[in-house]
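Note sheet for the following structure.
With one protein chain removed, the remaining protein chains of the complex are shown where they sit.
And now, subunit A:
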């Protein structure tokens, strides 16, 4: 059963993205092509053995809460330990933390394999890595000694505990608070909701990376600090209870094997926390994990869409139904549905979304790696600018792609004989958690396009222009490049209009259509990613060895053309909406929403 294309990941890492700068660095010098291929092969083997076989099972035997304990399938623990013991959870860490200094670009390519195989299981692992990264980056030596290796082994779960009933999108409104103790620790009081991996019986301990505010301290983000709050306190005599109470877990539409818990701290006795980083730097530090988790959410959505694509492709190659228009011969055999133009439209849409998203996610990862070794503004700003797209494009378009995947199967897609219905339910949450799509629209338009005098957008325009300049070789790429160039001109006009609005009007007006702008901007970014892939395919095609390789490169060029004709074309409509100063949403009286 295929759920992702390793060939495509290798294409991205060896033929599209230029990793030479990383290879010239001391930190990443060992990651040559062979090391990358071995790593991806190993990830595929782990996914085949531990993740994919239990994807449906984790849904059918969903997590449940009984007698104070959250029950998940033993396969969750087995999978996490397999990821831990194989070194994947800590592969990107430095040698000093027993990591392998793997570039994130490679690590995330591996994660995409796990996410496609079974995002619900993979997420337990990578959430743990994310939480441990905060300790590694900001924690004291003692915290590192106590927690890092246990978490890296997959035996202790990590979480990010931010959300509260009154503080979801608006994290500055959290009320969970802390009180310092004489021994340097803190007591924590309050509750957190929807905490993924928040409690389960497949691990020995759960380590919450929790945001809380100083008791009676300043309001807003200023009073917020970051803590390690373990479910069980590690001590010389082993683990002792830390009074983190699970009130229950949520019944969810999808991701039913991936627990989201409601937790209470300090309710049944003292809950002890340990400060991570400096006091009052909590939200700023937490952003390290949140930015990572945003890319991670994009990967999870992409993984789901990838699994759906291959499931529907397999079905379309086998299912005979109908005849070609014009063929009235009832004795003629039915054709396989992959032969119908409209089924191809649906398959190409999925492929365009999946491979376009993978390209952007790996491109972002490369910016992050490059920044690590060069500390350059360009990589840092491009990563910041593109993160909202890398999170929301795969989530939003992934939903549409999986829906079309189901459509390809017809009635069968709606039944639980096939995985499509589960994937359809599972992918949905990605546009909600880690900041709703709206929040990312606000972040992009309200902050990122203008940060540091609009430098990030200028860097992006330069990158896009370079790819347009590379597109001269063939008619197909020239056409795509021309469409992208035209899009960039329109984008300037749209940005000009919006920024004028920002100057002369209430921010409410300027930001009213931020989500529409996010969509519009995102389609340009993915268009750039498709041009980049098409250019690489054009370069490689003359030397392709064998029919499969030739078809691979041709599929890239054709999918790029599809993307521009069928998906990028939507930018024209979005642009019209963005330029229409009608203020429809703001001028809609609440009373009219009835």
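Couple of notes before you dig in:
The rule is simple: a residue touches a chain if its C-beta (ideal position, glycine included) is under 8 Å from a C-beta of that chain, and two chains touch if they have at least 3 such contacts; residues count from 1.
Operating definition for what follows: contacts and distances are computed from a predicted model.
The chain not displayed here is annotated in its UniProt record as "Electron transfer flavoprotein subunit beta", chosen from "Cytochrome c oxidase subunit 1", "Electron transfer flavoprotein subunit beta", "NifU-like protein NifU" or "Proline/glycine betaine ABC transporter permease".
When the whole complex is considered, the residue among A:78, A:204, A:339 or A:549 that touches the unshown chain is A:549. Note on the undisplayed chain: of the listed residues A:25, A:61 or A:86, the one touching it is A:86. Residue-level contact of subunit A with the missing chain is found at 30, 34-35, 38-39, 42, 45-46, 49, 85-88, 91, 100, 102, 544-549.
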